[in-house]
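Take a look at the structure below.
Complex shown without one protein chain; remaining protein chains in place.
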Amino acid sequence: MLHAVNLTKSYNNHLALDQLNLSVEPGEIYCLLGANGAGKSTTINLFLNFIAPTSGKAVIDQVEVAKDPQAIKKLIAYIPENLVLYNELSGLENLSYFTGLAGMKYHSDQLEAFLDEAGLQGEAFHKRVKSYSKGMRQKVGVAMAIAKKAKVLLLDEPTSGLDPKASNEFSELLTRLSNQNVATLMATHDLFRAKETGTNIGIMKSGQLVEQLSTDEINHSDLEKLYLKHMNA
Amino acid sequence: MITQNIQHEIRLLSRNYWFVSLTAVLLLLCLYAGHNGLQHFESRQADLNQALADQEEKIQNVTSVAVAVNNGEEPSNAYRLSPMNIAMSTGELATMPPSSMSKLAIGQSDLFTHQVKISSRDDQATLSFNELNNPVQLLFGNFDIAFVLAYLVPLIIIAFTYNLRSQELESGRLKLLASNPIKTNIWLLQRFVIRYFSILIILSIALLLTILWVGIPFNFALLTFMLLTFAYVAFWFGLSFLVNIIGASSGKNAVSLLSLWIVLVLILPTVINQAANTIYPMPSRVALLNEIRETKKSLSEKQDQVLDEYLRNHPELIRDEGKNAYGYWQGYFASQELMEEELAPLIEKFDNQLAKQQSWVDSWRFLSPVVLFQDAATQLAGTSSKNHKDFQNDVKDFGLTWRAHFMPYVFQNNMLKLSDLGELPAFSYQPKPGYTAAYINLGVLLLLSGLFAIRGLKLEGKRQLLQVG
Partner (left out) sequence: MMLQVAKKEIKEMTRSGQFKWMLGTVLVLSLIAVFISYNQWQEKNLQREQAQESARALWLAQGSVNPHNAAHYGTYAFKPQFPLSLIDPGVEKFTGVSIFLEAHSRNEADMVAAADQTGLSRFGDLTPDFILLYLIPLLIIALGFQSVTKEKVNGTIQIIKTQGISNTQLLMGKWLGNYLPIAIISTLLFVLAALLIAAAGNAFDWRLLVTMWVIYMVYFGIINTITMVVSSLASKPGVSLVLLLATWIVSCLAVPKIASSYTNEKYPYPTRQVFEAAVAFDKKQGIDGHDPWSEASKKLEQETLKAYNVSKLEELPFNFDAIRMQKGEEHEAAVYFKHNERLKQINQEQTAVYRKLAVLSPFLPTRFMSMALASTDYATHWTFSDMAEKHRVAMQKTLNDNFAENSKLGEWGYKADASLLQEVPEFEFEAANYNEVMASNKSNLFILTAWLLLSFGLMFFASTRI
């Protein structure tokens, strides 16, 4: 579903991403681990076509992202680290606006169902977003992905700054979505969550993918040891 | 997407105090400015009526003498029917009545006078058209609708739009938006267009209320004025759109837009003006005065020659009573005309220089939207420099007609009769509305805003969505 083929990005002779190859299939949750500046966000941004690759290609559903960005944007949903919505609008209105931009038309009871599915409390639907916690806003983001019927989920450190409970809820949501055959690529710092939620893990360093493994192959403490080994190398 | 955006903008605008306060501020500004315009109009009108009444009284006095003479009486003040008395003392009042549109733009009408007494005693060369006024008021200018629209509305637009894109960028929402299958620049343009029409609605309401209050008839000039205002507002929206796309942050956008405002509204007009004065400097008026006096002096020294020369040019005025038939007044008028002829090239220099300045300003006005707006607005209001220049030229032309009318009486030594009083030339000022200039300026403003929009849309793709680094 999601393929990086020799994907490379450089800024002024600095290689942010070096010959990255990875693929994520429907139902998989691929977690990118690595220090700040390792190239995790760059990878996500390349799949979103926010930046253009220097060489190589990002492919979603057999379509090269840079060639037809509008087509792939119908397939993907994106949740950034800090999902900022329109503060003066309610969660429902925000959802309505963004799904509208995605070209979907829903009745408000349908929209409410999506928010409900994303785990947002019913009484919050019509409250202005400025009163929302970060976790609640991330849930609206998930609702957007659901409403959009996205086949690909691109997540850029979505759980950082969330309290453990909210973080846990978010992971559960992800698992539920991937069970519906969504391919998920997530950049994260959270080794524990990556092991719990992810199906695959990639460790990045200086723009390179230095380790790829399945979460079934490794336990928590070994993952941490492996990670630190790469970081200290 | 457009319906989504309209709904969205309406929601956003209705959820904070921006819209309400904006409406209130614009309405207050317009009403206050309208009040000033109305005040100015009314005092002009009152002055005009007063002057007309005074003139009417003078004419009545002369007429009553003429009636008496006509009835065969011999009133002691029969001298009032002499051509000199009517040409000089009674005179004619040339007036430039205020148009109701002048309530919107006071323009140059506080600098120049609108009622000139035409008397054959005055020299054309030194005819003054300045109104009695406190120069501090001229220095500061007036708080009229044109000022609100030209200076303040652009700033309101800037405050209303400077961060429409950068705010999304800074909050990271732009990425969220861009992960949807839309073109963000078109999305942004839609937001600008929607906001443009919202401002247009508020502004139209504020202006219409003001117009109804101060009483301006709905006519073509007013329609043009409204269209001009819309075009001017469009210019600033276009500029803000472009800056939004190029600009990296809200702070920088605000500073860039304000710098543009300062350059376009404050600095460029003064630079164009200064350049006009420097490139086409006015010859010295003080030197002209001395020139006039020297000419007068030399003409008065050769009075006899002057009269001979004059009569050669005007054989129709010659009486066959020999050389001594002419007295002081014939000589006076003869030398007046000769003096004008001699001074004409000098006076022309001033007029030419001013015309050159005007054409310089006309061709450079495209540099500054505020000059385009002010130029068109004052022309529509009949208060531009051009309108006043027209009036002044009419007055000067009429002065010649007026004098020429009396010359046969002067040279034939005839008094005016009652029937003659009905045949005096009458002055009337025909305002020349500058619709052509107004529509050119309006068109240029619209064209520029269109170009800004197209340029902004083309920048898509080249612009990175992310702040790199």
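Letters A and B mark the chains as written, and numbering starts fresh at 1 in each.
Definition applied: contacts are C-beta pairs under 8 Å (C-beta built on N, C-alpha and C of every residue); 3 or more make two chains touch, one makes a residue touch a chain.
Just so it is clear, the model here is predicted, and its values are computed rather than measured.
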item: Contact set of the excluded chain (shown chains only); value: B
item: Selected residue (touches chain absent from view) among B:I118, B:L299, B:V361 or B:L380; value: B:V361
item: Residue of B:S14, B:S43 or B:Q412 touching the missing chain in the full complex; value: B:S43
item: Identified contact with the non-displayed chain, of B:N5, B:Q115, B:N180 or B:N244; value: B:Q115
item: Contacts of subunit B with the absent chain, listed as residue ranges; value: 36, 39-40, 43, 47, 50-51, 54, 107-108, 110-113, 115, 117, 126, 128-144, 147, 151-152, 155, 159, 162-163, 250-252, 254-255, 258-259, 262, 266-267, 269-274, 276-278, 281-282, 284-287, 289-290, 293-294, 297, 350, 354, 357-358, 361, 370-371, 374-375, 378, 384-386
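Assume only the chains that are shown with their structure count from here on.
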item: Complex contact set, residues of subunit B against subunit A; value: 1, 3-4, 7-8, 11-12, 15-16, 171-173, 175-183, 187, 464-466, 468
item: Subunit B partner contacts - residues on subunit A that touch it in the complex; value: 11, 45, 48, 50-51, 70-71, 73-74, 76-78, 80, 82-86, 88-89, 93, 97-98, 100-103, 128, 141, 154
